[in-house]
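For this depiction, one protein chain was excluded, whereas all remaining protein chains were kept in their positions.
For reference, chains read A, B, C, D and E in written order, and residue numbers begin at 1 within each chain.
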């Protein structure tokens, strides 16, 4: 079994730090770090809905994802590229899985995930952090209705196969070497929301997929505990998920 | 078990028709129909590579995906949107899985998938058809070196869960009702290239994922036979995959 | 007199094939081929009008023209360029000449002409095919009011002078060598709608213009017969035009 | 015969004024007025050619056309639209008809036509003025080689049919009422370069086309005299055209 | 003290010429020349306001600034760049300082400043000319209410330090050599509206700033007299400012 560059075991997450309320002007804002990856996620609520929902009484959640120019060793140009488009669609779909848009009513929740420092796993970090930002924004804006609007917690993590060994939560050097890369988004309660497995220059078997899913689910369980701890008394659900 | 709108059994593919050489000006071109879905895929080879590969002697494959305005009942505006961006990245990654870019040498294979009529499953139809267009283009441009450049065949199909029943190859009305949607891309020989499962407003369990993967793999086996039949003596591999 | 590359006489059209109903999701759709040129034209009707016609009770017809990337031997980049802009304006003006926008009422007819394979004469092919697609769309959408909405049939063809000889319906190699290029759009009944003559690196005399107009009008007469034959019992006019 | 709003006879041009050297920083610059229409045309020469001509030793001429926001009674938004694109392509093709790009050598002549005040006929005014600006720029930049680079003079004018009467050089109110609109571009020596006839909501006969061409040619003859007068001793051709 | 390239004393303005009513289709239009710098400024009034003012009963003034391609010795590409954006914001802010938007009511004044020939000081020329164009447009559109809508006249000029000497109204060769560049916008009555001082590759002291402000104010006084003279009986204020 190959040693990991940062000394972790294959099934270890990177150290996580969570700062809620990082931004005063957004109802919800979280600076989320997993190892050297750092993502600032904000959530704001506006009193409008996209055209296709006007007059229907239901709400919407939309997400944008971007990397700051300084977040990569070679400066990243501003402006959406294909990868960012793909990721922000994933973030939006994932977070919509926990929002009851009928309970929300005619409001839009805007999630913005800006990568401050990139070292792998930015899209899954963004989803895990977005749950916290959305929870804070919904609580602040809708107070006691938060429990109706939010159906569950949600978190995400990556796993990959390096030199034949499944490993959890890849950093950038690992991600670059991985033969297979899997991103998993799951509710706190257990339902899968998104599973995206990609052979990066290679292919993978059903058995490898199973091993990566097991690893990812164990990571999401631990991220759920960290989310719960970060929210403390603000945890929006009646009992543990 | 719910009846399917077009009378199919849950594990049935839609009827497939394949017209090779549909376009005179492209080295490879295929009009691929699966039920009412119709995609025109062309493959062309240019003597250049993207900047990040210049001087390295290796080649590249790139893909674009678009829907013609008349392909949807309400006219589709021209121009790439987020969904198209996501799909063309998927097509490109998938097809690169079968191209030996070192054997290809400093050339770029351009795949263009244009949806002529949309009735669900356009992205997987595009991948299945693109294999045929690329095979023709490589054979025409590189003749006997085709066997070195192409590592395997590739095909894709969708599966989904409707009213609790896993079903193969969803058409648009089915896709709109599906609780879960899975797209699978696999080599002819059997390795998974991409697995993308999405809870469309719902979530899915590991058992459901397994059932959908089984269904999709059986569909890909049958699509592989249709690809082989379509290429006939031009099948680029030494023996059956 | 120079021989034509495809063996035609100077006054010959290329062989034409017309497939109506090529696209299920558009009210009208035609795959039109003239020699190796192939254009897919769709027509759709929407219940809205451009801002400058709102509240006036009259309708509109608008057209877009594009070349698929695989339609040219060297891949054509997607996205409108100056030439496409010029052509789609011509198609729109031409088709508006046969639509009674007052009889149409507050609807917009959207014509989309996508070049599948380009071998010269794509703009005139698009106009000739668009008449058929519009006729089908209007008949389907407005049934018996079609005769009020459509004022006449319309068709178009090119002619040019090569080595001093006027020739009809130039293909791409001929077009590249032509000293003069004329595109003529005419009603079935006989009125000229557009005449665009261009000295391509040369100039032309009034006598040459007359010879080219004669040639083009004879071609349009024959295209009118082919249009009538293609529509058969669906021909929207009371008697022969 | 209907009276014209400005008292002209059907075959009259509007009063023309020409100011050469209006702009100090351009090698050639002309403020051209025809009635209330005013166009500022500049010509500049750069020591480079477009990519498709690099290394071939031949030059190029390119044109841009725009309307200043204040040039129309309702403010015109900046930025190219379809009409401007069509017009600048016409200006470029027309002026290239008089430039011997081989004699020019590896230089590009940039023509910019900016409409200062629009009252109909701006595209033909731009072409007539551009000849003068190009002549000045070529003379200034290439001195005695001007006679080899410029093959002839060129001018353009519009004609149209109003209430059944052919009329020359339409102003905007006339143009809005015209049933047919013809733009003609011709060399000083007599060869036709472009003929663009459009039925504006109507159609036209061959006889009407002939009448409009006669009218336009007579107008171009008179514009040629005005061009010659404006250039005086700087007329670049050995004798009268 | 260094001699100026055009023989002026340090405190001299360049010769100014003002042509009002240069454009028929704009309510106000001025061709303003200061030395070789020439700017065409138009003002038009539309019956609408930007979204943020809708329903408030107050009006707005907005400005755009552009350089024609022929205005610089090397052709200037069309399209806004950062510098133009900065300048048009300055022009808009400056002119809004003299407009009583409440007295104006729900109208927008559109100022367009197009540089015809650039030789330094185009932004200050645009402001000085814009006052005249706005005054004409307001007088024409609102007649006797002009005195309520316009609060004062406004003018602008640049000053700079060259080889240690403060100089007024720099032309382009001077501007390129200047160590410090100051643009001052002031009301006719004397209040400062904008002061923008920039060390161009150098820095400046408080004493130098004072000297430049003195010089600029004396220039603005003289420009005010020229504005007054140009408007003559149309001067919109009860007595001298």
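Basically, contacts are C-beta pairs under 8 Å (C-beta built on N, C-alpha and C of every residue); 3 or more make two chains touch, one makes a residue touch a chain.
Being a predicted model, the structure only gives us computed values, none of them experimental.
When the full complex is examined, the chain removed from view is found to touch A, E. Only one of A:73, A:164 or A:232 touches the absent chain when the whole complex is considered: A:73. Listed residues E:78, E:93, E:145 or E:177: the one in touch with the omitted chain is E:93.
Among E:17, E:85 or E:165, only E:85 touches the chain that is left out of the view.
Where subunit E meets the missing chain, the touching residues are 82-83, 85-86, 88-89, 93, 97, 187, 190-199, 201-206, 209, 213. Residues of subunit A in touch with the missing chain: 22-26, 29, 36, 38, 40, 42-44, 46, 64, 66, 68-75, 78, 110, 112, 114, 116-119.
To be clear about the criterion, only the chains that are shown with their structure count from here on.
Inter-chain centre distance (subunit B to subunit C, centres taken as mean C-alpha positions): 34 Å.
Taken as a graph of touching chains, this assembly forms an open line, each chain in contact only with its neighbours along the path.
Pairwise chain contacts present here: A-B, B-C, C-D, D-E [touch as defined].
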